[in-house]
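The complex appears here minus one protein chain, its other protein chains still in place.
Up next, subunit A:
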Amino acid sequence: MRTIRYILQKEFIQVFRNKTMLPMIFVLPLVQMLILVFAATYDLRNVDLYLVNQDQSATSRELVGKFEASPFFRIYDASFDLKDAESSFKKEEAEFVMIIPPGFERDLVREDEAKVELLINAIDGNKASLIYSYTLGILSRYNKEVIAEWKSLPEFNPPHRIEVKDSYWFNPELDYKWYMAPGILAILVTIIGMFLSGMNLVREKEIGTIEQLNVTPIKKYQFILGKLLPFLVIALFDLAFGLIIARLVFDLPIVGSLPLLFGFAALYLVGVLGLGLFISTVTETQQQVMFITFFFMMIFILMGGIFTPVESMPEWAQWLDRINPIYYFMRIMRMVVLKGSGFFDLWEEFASLTVIGTVFLGLAIWRYRKTAS
C-alpha cells in the first residue's frame, strides 16, 4: 500500500512539474468547449437565398415575406431571370435558389395547387437536407395558412384532418450546443486518458528509467496502477471542469445524476487508459505512441456517434461499434446529461464498458514486461 501511495505521489509530482502538462489540463477543456462546441454546430442560420419570383402576385410576395422573416434565410439577391440565379449559384454566392413560376397565384386559386422550384447546393449533404427541411417547414406552414384563410367557410372544412404536432423531447429547442457539448466532453476525456497515460509510460522507456525500475521488486500491477490512477483523476477533473463551462456558457441542463456520470466516466477511463498503456508497452518511443494512439482515436471518435448518428451507419459498422468504448460513453454522456437516464437504463453500456476495460487493462498488465526477451 505504501508503495502504491508513493508511486502515485511520484507521478503527481512529475505531472505538475511538467511545464506543458498543467496548461494542457486547463486550456484543453476551455478551448474544446468554447470553440469546438460552437464550430461543430448543425444549427442553420442566414443561408443565402437567391429569389426568382416570376409571379409577382400578392400571394407570392406573401410567401417571400415568410422567408424574409425566417432567421434561417437571408435574401441574397432577386431577379426575374433564371440565368442570373444560376450564375450566382455556380459562383457559390447563393446557396439556395427558389423559383416561383409565373401563374403561381392563379394556379393556387384555380387548381388548388401550385409549384415552387428549389435548387440547393448539395456539396455539403447535411446542410442541403437541412435547408430542404426548413424550406419545407415554411412552405407547409404557409400552405396551412392559405387553406385556413381561403377555405374558412364551414362547408370546405375537411371533417377529418390529421394534424401533426411535433415536440422535441430532452432538447426541446433543438439546441445543437446541448447535443454537442456532452460529445465534445467525451472526446476531451478520451484525449486526456489515452494520450497522457501512454506517453508517460513510454517516456520511462525513452529516458531509461524503466531499466532502473525493472530491477526493483515493484509489482506489475503497482506499476500499471501508478500510471493509470493519476490520469484517471486528471481526466475526471477535466470532465468536471468542462461540465461547469457548459453549464455556465451554454446553460446545459444536467438532468441526470452526477455521481452516476462520474462513475461511468471512471469505468470508461479504465478501458481507455488501459488501451493507452497497452500501446505504450508494445512501442519504444513517444512518436510511435502518438501515431498508434491517434489512429485508434480517429476511428473511435468518428465511429462513436459524435457527429453522425450510429443508426445511419452500415450494419457492419454498427457491429464494430460494439467494441468501441467511445460509442458507449457517448451514449452515456448524452443520456445521463440530457435525458436523466439512471443506472438501469444503462446496464448494457455498463456491462460492455466493464468487459472492454477488463480486456484492455488486462492486456496492458500482461504485456508490460519487466524482462526483455
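We adopt the following convention: contacts are C-beta pairs under 8 Å (C-beta built on N, C-alpha and C of every residue); 3 or more make two chains touch, one makes a residue touch a chain; residues count from 1.
Throughout what follows, contacts and distances are computed from a predicted model.
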_Undepicted complex member, UniProt protein name, chosen from "Diguanylate cyclase/phosphodiesterase", "dihydrouracil dehydrogenase (NAD(+))", "Dihydroxyacetone kinase subunit L" or "ABC-type multidrug transport system, ATPase component"_ = "ABC-type multidrug transport system, ATPase component"
*In the complete assembly, which of A:39, A:69, A:123 or A:215 touches the absent chain?*
A:215
*What subunit A residues would touch the chain not displayed?*
2-3, 6-7, 10, 13-14, 17-18, 207-218, 370-373
